[in-house]
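Removed from the display is one protein chain of the complex; every other protein chain stays in position.
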Amino acid sequence: MIKDFTARLWKLGDDIDTDIIIPTEYLAFPTVEEMKGYAFSPLRPELAGMIRPGDCIVAGRNFGCGSSREQAPEVLKALGISCIVAGSFARIFFRNAINNGLLLIENADLHDAVQEGDVISVRANEYIEANGMRFGIASLPENLVEILDAGGLVKAMRHRNGVE
Amino acid sequence: MGKVFRFGKDVDTDQIIASQYLLYPTIDEMKAHTFESLDKGFSSRVNEGDFVVAAENFGCGSSREQAPAVLKALGVKAVIAKSFARIFFRNAINIGLPVIVCGELYDIVSDGDEIELDMDEGCIKTCGRDIACTKLPPKMQEILNQGGLIASLNREV
Amino acid sequence: MGMTMIEKVVSRNVGKAVKPGDIVTVSVDRVMLDDIMMPFIVDKFREMGFRDVWDPDKVVLIYDHLVPATQVDDTRHYHVSDDFADEQGLPHVHRSDGICHQLMTEAGYVKPGDVVFGTDSHTVTYGCVGAFSTGIGYTEMAGILGTGELWIRVPETIRININGTLPSNVTSKDIILTIIGKLRADGATYMALELAGDVVDGMSVASRMTIANMSVECGAKCCLFAPDEKTAEYCGVELTDELRELRADSDASYAMTLELRAEDFVPVVACPSQVDAVKPAAEAAGTRIDQVFIGSCTNGRLEDLMLAAEVLKGRKVAPYVKLIVTPASRKVYLEALRNGTIDILAKAGAMITHPSCGLCCGRAGGILSDGERVVATNNRNFLGRMGTSKVEIYLASPATAAESAVQGEIAWRKA
Partner (left out) sequence: MGMTIAEKIIAAAAGKSCVRAGDIETVTLDYMMSNDGTTHLTIDMYNKLVSPHISDKDKLIWIVDHNVPSDSVKTAASHKKMRDFARENDITLWEGRGVCHQIMMEHYVCPGQLIFGADSHTCAYGALGAFGTGVGCTDYLYAMVTGQSWLLVPPTLRFNLHGQLRDGVCARDLILSIIKMISASGASYKAMEFGGDGLASLSIADRICICNLCVEAGAKTGLMEVDDKALAYLEERGRVPKQVFAPDADASYEQVYEIDLEDIVPVVAKPHFVDNVVPASECRDVKIDEAFLGSCSNGRIEDLRAGAKVIKGRKVAPKVRFLVVPASKEVYIQAAEEGLLEIFMEAGAIVMNPNCSVCWGSCQGVIGAGETLISTGTRNFKGRAGSPDSFVYLASAPTVTASAVMGRIATADQL
């Protein structure tokens, strides 16, 4: 189950594409650990070094548009990002994030109401609280909640295949 | 006095600095990769005033001036070898990195030994012994004394 | 009530009528796995506890992002892939035959009505032959390799009708860029595009491929063209009644319908650094450029190279401008060699590289530096996609790209 939490936020704009999240030149690095330092490097090269585990990202529309590279949600997860709140998500990124157990929340209004560095509180499946205001959260479809609950698709498949 | 880093024969320019680093914008960005394939830790262990000692045909291969340049940038005082490949030799002199021909030294020093070089006398002091080495031809000594070819170019102008 | 094309394709696959919003599990007809993702797919496949691929004949491995290798570790991807192919007895492996999306249709791996997934976002391309295809991540791919299935949400559809006569200087690239400009980069997110009308009927499969390919740039899950005689010929199948049926019913229900007049289209460019920053090429004309790239799964086919050759014939690339041409596949390269297209391009000054993703994916093949500008026929002009974040990328058709190469500045072919 998704638990309640609070997180310091990093604020990004609209159309944050996968090549910004992790550029192609780093995709063939052997591990996600080796890639994660280059997250957001075309846009804000210093950002990966400043993100602390538990932080979250608040972005505008169409977060994660572009390629199907699953390294994108994986590097964010590896950096310790607790969740991404965006006006909307591109669909492949959305699936990939859920499959890796990275929480995504769609909300169109939060972005305009917060500044970078603000702290938000997330009440699972209910609302986000920030600067004294509340923003509603739609609940995820059941099949996605199952994957998230399992801790991602790999774990769900392991369970299916009877390996622990 | 400086420490000896000892390499074998036919050390080619690709071992000194590999092709994939040559188009880096500056020598300073390349120098950490010096001798990467032969001795990965070289660039971090070498200190100002140390020596590279090798057997025959040091610096054979390409004309890449990056090879002597990274050695110089790392503080190598001189390269002392039984013999040198010609383009490397010329490039080294041109940038002011002494390259000394000495038949004997390679066989009597080990990695990490301390030696001292007296270029004017053509003499290397090590393990309490003095070893003679070849002096540079006057033309090259002149370039070295001027601080390399660029310095001489600036003077002529 | 009637069905849209995607609803029909999915219904056919799952054996029952579906409607938008339904979450269903589809049986997968083919999967495409590319070299850059293979080590990750194999790791996840093992981690999930699978031993055997569900159906080796349905798996196609394509090395294209890292061909030829430019970094020492690239070859690791070949070896991991080769070993997996040997272990699983995979019969379809292409090691240097071209770009995955070109090969999937060209080599006959995808047929009308198929459901296909690939570990690359431009997998949407196969909608050009009436297949439902879309990009997924490597974890889901590992899951499909083990199970042969994937859940999907049946998408709503945006219908786009284009009727009339196109100006002679407009290509299908101009059409899709214009559509993306109208819909915006997220205008079709989670939705299917469905194209129809005289203009679409008159188009080659290659031109449809360009449109389907770029549909992901407005967020679409897929982009379908109803199979017709051209499709059947291209795919080497008979146009059966069942395939004829794979078109939208006249009373299908759409999220949106766009009626576009062919005569209104003009050559366009997508300006840095958003695919939806589209404006008429005329408005960008005169912008000085450093490089031109003609190639990719978007515009690296024979008709694209021939169009560029038509523009470049007897002319020369402007001084100090580089023109890089990358045919989309070995077959395209061979055909272009045989019909003299390569000769014209090479004599005009083009550098012709081996079919691969090359510059489009930003790993090699003409990376640029601060302050440089490129006109490119591929699908993305994202910040930093072809070099530093100070490189400006303009997306355009092969004709606009070729004319710009000659002029040394953004220029377009007059009608």
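Which chain is which? They are A, B and C, in the order written, and residues in each are numbered from 1.
In the analysis below, a residue touches a chain if its C-beta (ideal position, glycine included) is under 8 Å from a C-beta of that chain, and two chains touch if they have at least 3 such contacts.
In this text the structure is predicted, and so the values were computed from the model without any measurement.
The hidden chain, counted over the whole complex, makes contact with B, C. Contact with the undisplayed chain is limited, among B:Met1, B:Ile108, B:Ala132 or B:Ile150, to B:Ile150. The chain that is not drawn here is touched, among residues C:Glu7, C:Asp29 or C:Asp74, by C:Asp74. Checked against the full complex, the one of B:Gln15, B:Thr34 or B:Thr126 touching the unshown chain is B:Gln15. Mapped onto chain C, the footprint of the missing chain covers residues 67-76, 78-79, 82, 95-96, 320, 322, 324, 330, 333-334, 337-338, 342-343, 346-347, 349, 351-354, 359, 363-372, 387-388. By the touch criterion stated above, the residues of chain B touching the omitted chain are 10, 12, 14-15, 18-20, 22-27, 29, 36-38, 56-57, 60-66, 68-69, 83, 85-87, 90-91, 94-95, 137, 139, 148-150, 153-154, 156-157.
The rule is short, and it goes like this: only the chains that are shown with their structure count from here on.
Chain A and chain C have CA centres that are 27 Å apart.
Centroid to centroid, with C-alpha atoms defining each point, chain A and chain B lie 52 Å apart.
Shown for chain B are the residues that touch two or more other chains, of which there are none. For chain A, no residue reaches two or more other chains under the stated contact definition. Remark: chain C residues 23, 36-37, 39-40, 44, 47-50, 65-66, 71, 73-74, 76-77, 118-121, 123, 134-140, 142-143, 146, 151, 153, 185-186, 189-190, 216-217, 219, 221, 274, 361-363, 380, 382-385, 388-389 touch chain A in the complex.
Interface residues of chain A facing chain C in the complex, by the touch rule stated above, are 15, 17-20, 23-25, 27-30, 41-43, 61-62, 65-71, 73, 88-92, 95-96, 99-100, 141, 143, 152-154, 157-158, 161-163.
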